[in-house]
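Every protein chain of the complex appears in place save one, which is left out.
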Amino acid sequence: MPSTLRHLLFIVAPLLIVFAILPGVYENHLMLFNFVVFLILAQGVNVIYGFTGYLPFGYVGFFGGGAYGFAMMVMHAHAPAPLALIVAGVAAVLLGLLLTPLLRLSGAYFAIANLAASLAVLHFVANPALEDITRGPYGVSLTATFNPNAAYWAALLVLALTLGVVVFLKNSRFGLALQAVREDPVSAAMAGVSVVRMRVVAWLASALIAGLAGGVYAWYVSVFFPDNVFSGTFSIFAIVFALFGGVATIIGPIVGVLILYGVYNLIGFTTPQYFQLIYGLLIMGLVLFLPAGLVSLATRRGWHVP
Amino acid sequence: MSPEPTPILQADGLVKRFGGFYALGGLTFHVAPGEILGLVGPNGSGKTTAINVISGLYAPDGGRVTFEGRSIGGLASHRLVHLGINRTFQVPKPFLSLTVRQNIEVALAYGRSASAPPSIESLLQEYRLAEVADRPAQDLNNVQQKTLDLVRALATGPRLLLLDELAAGLNPTELDWIASRIRSLAQAGMAIIVVEHLMGFIEQITDRVIVMNAGKEIFEGTLAVAVKVPEVIEVFLGGEHAA
Amino acid sequence: MIRKLASAFAAACLLAAPVLAAEPPAEIKIGTLYASSGRYASISMPVHSALKLWVDQKNADGGVYVKAFDKKIPIKLVAYDDQSNTATASTLYNQLITQDKVDLLVADSGSVLTAPAVAIARDHKMFLFDQTGTGASFFSKDNPYIALMADPVSTIWPKPVADFLTQDGPALGIKKIAILYSTNEFTGTQANAVRKFIKDSGAPVEIVYDQGVPTETTNYTVIINNIRAKQPDAVIHLGYAPNDIAFLRNVNEVGVKFKWLFCIYPGLETELLEKNVGVKGLQHVFTYVPPSELDYPVNFGMKMPEFRALWNKSFPDGKVEFGFNAVAGYTTALVIEKTLSVATSLDQMELRRAVFSLSGQLKTLDGTFALDDMGGQIGELTPLGQLELDDHGHLKFVAVYPHDVATGKPVYPRP
Partner (left out) sequence: MLVYALVAGLLFGLYFSLVGIGLNLVFGVMRIVNLAHGDFLMLGAFIAVGVSALAALDPLFAVPLAFVVFVLVGLVLYRLLVPRLQGSVNPEMLSIILFFGLSQVIEALTTIAFGTSERSIPSSELGAILAPLRVRLFGDADGPVELFGQTFPATWAISAMVSVIAIGLVYVYLYRTRLGTLTRAVMSRRDEAFATGINVDRVSAAAFGIGLGLAAVAGVFAPFMFGSVTPAFGEDATVTSFAVVVLGSLGNPLGTALGGVVYGISYMLVQTYLSSWADLLPYVLLILILLLRPSGLLGRRVRVA
């Protein structure tokens, strides 16, 4: 069996099926929805960080951009949710195009510039001068498309698409070439890889993923402020989850989200007063003791991790 | 030497500046298919810069470089690879977290070799990497990494190959082995430019050398003749001319 | 629309019937969130602490009277920490509804953290006790599942300020007004409202400066200088507590004396502002007169002095400041208590009916509880007042507008 099929059959399908069944069993649908959103975002981070080495510290810029793309379509064009969702993705891709010059930066410089870019987008969207377009700081209320159930299924669809992208990257020469670019751009160019084009494609793909996630999020929550959808914790969580599991793999980010976001919710439900403290310590421990993620426990033993 | 065929690469008055420093100050030379050309000269004479310009790492600031009659100055590296130019690096830079096989796969897939490229298995066998094929490149020793760098270049089916200090750090047996590989590549019609400090190695494999100083060529001919030219001797100051 | 509500109500009554027959529960579960850290912690903690105070007080007394079961039942407060993070807040609101199956859902403080609850509550047909989320977008005709407990909606809150300037102002010599606001939902909406009230009044006053600054602004020296250049007779500054602290400190440090200056938080969080700005810096400043100064006639719950004494006893370490937000939390609690004492079942639509039935009737230490038909709070209005020093050098409030509650004359211009 080709590995692509194996990955789709034994990783992607079971995950999707579980999350399709869970709402019937477990009633905190928003928690399930947030799991799906973080699965999407963590894989989006995986695409850009895992496969090209750019750490998108302002990843939430695309997410918020998508959410506002969705909101503006609903508010101004009275578009139906599915169409608005597509526009959410397009909005994020356009934002990604605008930010492609950032790819000239390396390492921490890229991470910081990306963070600054996401904050710039936040303050732009939230400026009262744009009240007629974005509702500025006053927040949007999308009662016309309010349908959490449909939004949940849309989120699963976006997750399926995202996982499809990652499976493709993991099994294709394209993905291999991306990793080559990450390891050494000069050598990659000397292998005939168009370094700039590869990076831009990965960058836009991860922007699209976050934009769609932002779109379904806007659809689901329907009332939000700029601070809600541009909250830096989306970036941080997505990155920490992806790293915890292990990037450049399919299952790493999935395991990362399931375990770490699970633990996060467990702490939140049980010992709320030390929530932030415990979580901060957990993150530090992760970096110090498992810097290559959980999958490294397996790869260190020479096992292959998809 | 047989009568010279048409050159595959022709450099005319190449200039490369870094700030006010002229790394190349009007370098002119050519190389023909099937020929092994040595670039020699003291440190800082512009040998590696020449290779970097030809392989597209730097755009030239002046002069002209043509490959198979086509001007290639300033083209991006991957475009040059597709045209049939490739190189190795003084310090090899394989894709460390990828396996040896994956390293070669990338080049095979993206090299757009004009001729059918050699198969991955034959490359692994021929260059003694079969045993480590499924290990990540970071596990390889320096010589193996250098070989992998060469194989990565060969996988794109180049017609012009630039070798930057390939021989450094190899023991005599390995040197003989790699020299024979290079010669057989040339015999198959590949043009090869070798930058090297080891004069014995240069003498062993090159048909012709260009001696460089301060970004320009000061001698062209065989090494045996070069070492008798006073200007060349002066440049090396009795340095490395082992011949 | 009315028909829709009516049918929903009818359905609710049908559902309510079996609840009445059921055994009384061992406890009434009230679910809420708070932010112990992050950007909204300083407004969330006082509100939440007040709610907790009420729960402890009632439970010590055997619980609250619940009409649906005609007996006192202890309260269980299910509270989670959202850390000012709205995605976390969403999950936790949902957890409260679907897993903990709380009987009453109470939002976290402030509009940003209330926002996620609005849609979730509506989706699960849970009535949302909105404590201080004054966002105008929360209240719509097609959403019956929300009411604002303790703050007036932002669109009408600043009416006394505008009315004073347009009606009493010209006689005092106030002709030029400057408005400076932080660009967030809370203060931005109030700025819009003030501007509209002033323009619509037709009074001979002119707005000579009207600028929004980012909410993160903590540095007003240059802005103060720019306002001074316009020579306004009155300056309205609308910002959150940290903005007010920085603004007032800068005003004093630069040595500017605006003839008439209004800020929100000297009235709402007087102790906090006094600690950070100092008594001298607050003297002559106009602000909202908090309920703690007005001694509203109370027909339910503790009076202000009692509440304050209990607060100081319960939180002696001063980590959570007593102030308007503390009162807001307690007001929410009182609305809940009263609601439980009149609702004939714990069904959500019956709770809504009970809450709305209190409108205009319930008088707490926060003033008269009054709702518009969308659930927006239009009672509990705060008059305009001025901070002056009493004989002992302590701050006191002088209410100046509306005239029927006024306790003195405004000092204008500031000496």
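In this document, chain identifiers A, B and C correspond to the written order of the chains, with residue numbering beginning at 1 in each.
In this text, a residue touches a chain if its C-beta (ideal position, glycine included) is under 8 Å from a C-beta of that chain, and two chains touch if they have at least 3 such contacts.
Model, not experiment: these values are computed from the prediction.
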{"item": "Where the missing chain makes contact, among the chains that are shown", "value": "A, C"}
{"item": "Residue among A:17, A:83 or A:120 touching the omitted chain", "value": "A:120"}
{"item": "Of C:202, C:255, C:393 or C:415, the one touching the omitted chain in the full complex", "value": "C:255"}
{"item": "Which of C:213, C:374, C:389 or C:405 contacts the chain that the document leaves out", "value": "C:213"}
{"item": "Interface with the undisplayed chain - residues on chain C", "value": "36-39, 41-42, 44-45, 84, 183, 211-214, 216-219, 221-223, 225-226, 229, 241-243, 245-247, 249-250, 252-256, 272, 275-276, 278, 317-321"}
{"item": "Positions on chain A where the hidden chain makes contact", "value": "55, 57, 101-113, 115-117, 119-120, 123-124, 127-129, 185, 232, 236, 239-240, 243, 274-277, 279-284, 286-289, 291-292"}
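Here is the rule we use: only the chains that are shown with their structure count from here on.
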{"item": "Most centrally placed chain - per-chain CA mean versus overall CA mean", "value": "A"}
{"item": "Inter-centroid spacing, chain B versus chain A (mean Cα positions, whole Å)", "value": "43"}
{"item": "Inter-centroid spacing, chain C versus chain A (mean Cα positions, whole Å)", "value": "36"}
{"item": "In chain B, residues with contacts to at least two other chains", "value": "none"}
{"item": "In the complex with chain A, residue positions of chain C that touch it", "value": "36-37, 39, 79-81, 83, 85-88, 90-95, 98-99, 111-112, 115-116, 118-120, 122-123, 135-138, 140, 142-143, 183-185, 188-189, 212, 214-215"}
{"item": "Partner chain C, residues of chain A touching it in the complex", "value": "27-31, 34, 37, 123, 126-128, 135-141, 143, 146, 148, 220-225, 227-228, 231, 233-234, 237, 265, 268-269, 272-273, 275-276"}
{"item": "Interfacial residue positions of chain A with respect to chain B in the complex", "value": "173, 176-177, 179-180, 183-184, 186-196, 248"}
